[in-house]
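Note that this complex is displayed minus one protein chain, with the remaining chains in position.
We call the chains A, B and C, going by the order they appear; numbering starts again at 1 in every chain.
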Amino acid sequence: MSSNGKPKIAFFDFTSCEGCQLTVIDSLQDHPELLNVVEIVQFREAMTEKGEDYQIAFVEGSCSRASDEPRLKKIRQQAAIVVALGACAHLGGVNALKALHPLDEVRKYVYGDKADWYETYDARPISAVIDVDYAIPGCPIDRNEFISVVKALLLGKKPPIPDYPLCVECKLKGNVCLYTKGQVCLGPVTRAGCGAICPSFGASCEACRGFITNPNDNSMREVLIEAGLTVEDITSIYTMFTTYQVREKIQQKG
Amino acid sequence: MSKRIDVHHVTRVEGHGNIVVEVENGNLTACRFEVVETPRFFEAMLLGRPYREASHITSRICGICATGHATASLRATEKALGVTLSEQSWLLRKLTFHGEILDSHILHVYMLVAPDFLGVGSVIPLVNTHPETVLRALRMKKLAGDICATVTGRHTHPIAMTVGGFTHFPTIVELENLYQRLIESRKDLDATVELFSKLPWPEFERETEYVSLSKPDEYAFIDGDIVTTDGVRMPAERYKEVTNEFMVPHSTAKFTRNKRESLMVGALARFNNNYEQLHPKAKEAAAALGMKPKVTNTYLNSGAQVVEIVHSTEDAIQIVEKLLERGIQPEEPAHVTRMPGEGVGVAEVPRGLLIHHYQIGEDGCITGANCIIPTNQNINNLEHDMRVLVPQVMHKNEDAMRLDLEMLVRAYDPCISCSVHVLTIR
Amino acid sequence: MVTIASYPQMQTGTIMDRDIYAPGLGTIVNIRPLTSLEKVFTIQLPEGQSLGHRPGQFMEVSVFGIGEAPISISSSPSRSNGTFELCARKVGDVTTALHNLKVGDKVGLRGPFGRGFPYENFRGKDILFAPGGLGLAPLRSLINQVLDERNLYGRVIILYGARNPGELLFKDELKAWSERDDVELMLTVDRGDEAWTGNVGVITTLFKFISIYPRNTVAITCGPPVMYRFVLMEFIGKGISEGNIYLSLERKMKCGVGKCGHCQINNIYACQSGPVFPYKEIKGLEEAL
Partner (left out) sequence: MAPLYYSITTEEQNVSLTILSKSAFQEFVARLLPHYRVVGPVPHDIGYSFEEIQDVTELRMEYPTTILPPKKWFLPPKETLFKFTRKNGGVIQDPPETPPTVILGVHTCDLHAIQLLDTVFSSGQYDVHYMGRRKKTLIISIECLSPCDEHSFCKDMGTLTADEGYDLHLTDLGDSYAIDVGTQAGADLLQNYSSSSVATKEEIQKLNAVINAKWPKFSYRLDFDVSELSSIMELSMKSPLWEELGNRCLACASCTNVCPTCFCFDVKDEVELDLVTGQRVRNWDSCQLDDFATVAGGHNFRASRALRQRHRFMRKGKYILDAHKHLGCVGCGRCARACLVNITPVSTFNELYRQQETGSH
């Protein structure tokens, strides 16, 4: 706690687009009162001041090289609560896509004969490196969800991250299901919480929030096949953000 | 007298970069801007993915210019596959693009740059000292974000833009609401121009080659030829002749140069090349800021951003007017007319020229990809600027020098997390 | 405007507001820790109101901002004198927040809800209590009611089991009961420790020590599902009739007033028709046991 009694929070970034931090900044547009209840002591994207005595650490980005690990461990040591901020930190996110190709080829493709200059390994969620207390899913995170997680943490409650499928939110919004319109969607296996924003804007859910604890995978695949997808299409849609989660299955298959 | 400036992870920029400057006995012995962002390998990640996913994957290159990446990506795919956009789609694309230009520029000039002039470390202390300014910035930024959200669902990682058009359309009521707010924001524009015209911009001149897109009929943001202040003009497909990329070991980003030792892209480059096409009110703003092409003070890149805030708002107003006039027709995205294909998509994102170049195979999957990011093109120029700046400020103490250097870095509005890299397409 | 058929009179509990979801307030006047996980809260209603509950009923307890949770009334009506007791185990959001409250703090209250024990019908009979773990919390209300009118009942047998000695609740009362010669109390733990000299084993291992007159015995259990399934078999094995066996069942609950659907056991809402059930009523229900 700081002298004014406000809990101190800090933001850190690893391999990511920083869109989640940007969303945090956006959430301040709607909720400037946030600054009345917490003290932000580190936020490199937005401020120069720096403090090391934080209680809650929000970590954006996946871990994609060995040299990131000590920094993550240091954050874990200091913070009472570590929250993964967004799909990269929570799941590995799009960064994990490169795991679909042999790492050597990936390096060479991008850096050619200079490939060895650049340190990298398969991108992974931060939970693969340190213990994580909670995750705010999404690519990017939903700004309202960010605020409600902060409130819950300040009250000592479990953050209200749903563990039911996106279809729930989609239906409650009264959307026409994309399948009715001949499109496909991963809503039935994806964790809700974004307000089904993609289907609401006519686009298929790509599971950026990860899967629910107990998805009916077989049934989902059958639905996708019935909708005309090939096995390759299904692998593709299943790996957009969740390569790290489904990679084992893919490796087994092929 | 030796000095060492070592700024580890420059703050208030997007992504990770270090400034390393060493002065020994009055001689500059080291002068680097190190990009230490982890490499992300987006081009490799695109390989084998269906073309429809490309814009969703590449928008994740950067959270700030997500709409810009998505736009350039879609244009690359659309050109590769022979897709022609409807007039309505063009209007919506441009409108949401302005939303992003506004969002990014406002964030940059108000929250990242202004604190330096006001002697504070971030926008947060300004809440108490300059509440009006902060509230205005938040209000303007919210409007910018809402423009994007109305058209594509959200600003960071837009949803409704797809190959050939849109999957969702704003309602007339939503557009009327935007229109109202855009009109009201004009007074915020005036206040913004007034605020930034009074700031003591550091005096620093270094002429370089300014590179941007250009179109005959409008201030270019999407599509167009590549032009430079050295008189080069070429179709975007020949981008490699300008952006010769090379690599340096201290950076995970790639550097570029054209004819000179370095080149600069971004708001200032656009301003210098396309000044005539600015909205008259934007030209007034430029006058108030004392800017007339060609401006060679790098710090005034932020000034050019202020000018573009005015331009984008005014152009957005015209676009919304037009949309309201013609009404909104929900329409299917335009069709792909060929496969395989190859295409180059270009856009002037907030930080400058962005190029996506794809090859798409028979099966609709991407077989080759190349993305050139504005910040990569600028870093080389930044180092050259630093070499000129350091001797001019060497007499100052280290803190003051550090601030000058950091401000220079920030003037570029670098977006380092865009660290993706190219390889010649085979 | 719209004519909808006339409605049955709404039930008016003591502290119930017009809105069945809006809690009234009670003040915590005493907090007594029992174990590391359980605390007993003594709660006073405004203006000396009495709760007017029946053993086996429960309250919906609110910690505002956190939520609401059903908690059994652990004190007996016979000892109410303007207050009542709740024994809560810290397991989640609401119960943790409750544990963080202090004497003088207020909680939101709705209730009492549900059907309690028809103890008037037990008079003259022997009563066999077999609570497991936290199951003693609701049964304590009935036990103390019975003990406070002790001469109206036959034998009182209490078999109580916990996982280990540290988890036994209400140890002072257990001691007091064990010292009475009109209460037969037997304790057991799944795992003992150095100090434990009593029985070790699950609660069903105690049944071999008791002999009862089944026709005149009422048997009552409350505890986790794995436990009461086996206890029921013991009750039945002892020859106690299905109509004389009572259980208090736990289910997830949100509203407590038979609307939200969470506590449904087949077609029955546990919050309204229970949580206390004669075994006879629910043994045919697929989802009950």
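Going forward, a contact is a pair of C-beta atoms (placed from the backbone, for glycine too) under 8 Å apart; a residue touches a chain by one contact, two chains touch by 3 or more.
In this text the structure is predicted, and so the values were computed from the model without any measurement.
Although one chain is omitted from the display, it touches the following shown chains in the full assembly: A, C. Residue C:23 is the one among C:23, C:112, C:135 or C:223 that touches the chain missing from this view.
For the options C:33, C:65, C:201 or C:243, the residue in contact with the chain missing from this view is C:65. Here the missing chain is touched by one residue of A:34, A:81, A:229 or A:246, and it is A:34.
Considering the complete assembly, chain C touches the hidden chain via residues 1-4, 7-8, 10-11, 17-23, 25, 62, 64-68, 91-92, 95, 105-108, 224-225, 250-252, 254-255, 257-262, 264-267, 272, 286-287.
Chain A meets the missing chain through residues 31, 33-34, 36-37, 147-148, 151, 154-155, 160, 163-165, 167-168, 171-172, 174-177, 179-181, 187-189, 212-214, 216, 218-220, 222-223.
Basically, only the chains that are shown with their structure count from here on.
Remark: chain B and chain C have CA centroids separated by 66 Å (rounded to whole angstrom). Look at where the CA atoms of chain A average out and do the same for chain B: the two points lie 25 Å apart.
Contacts with at least two other chains are made by no residue of chain B. Among all residues of chain A, none touch two or more other chains. Residues 65-66, 92-93, 96-97, 100 of chain C are the ones touching chain A in the complex.
On the side of chain B, the complex with chain A involves touching residues 9, 11-16, 37-41, 43-45, 47-50, 53, 56-57, 60-64, 66, 107, 111-112, 115, 121-124, 127, 138, 141-142, 145, 152-157, 159-160, 162, 166-168, 247, 249, 252, 417, 420-423. Within the complex formed with chain C, the residues of chain A that make contact are 155-158.
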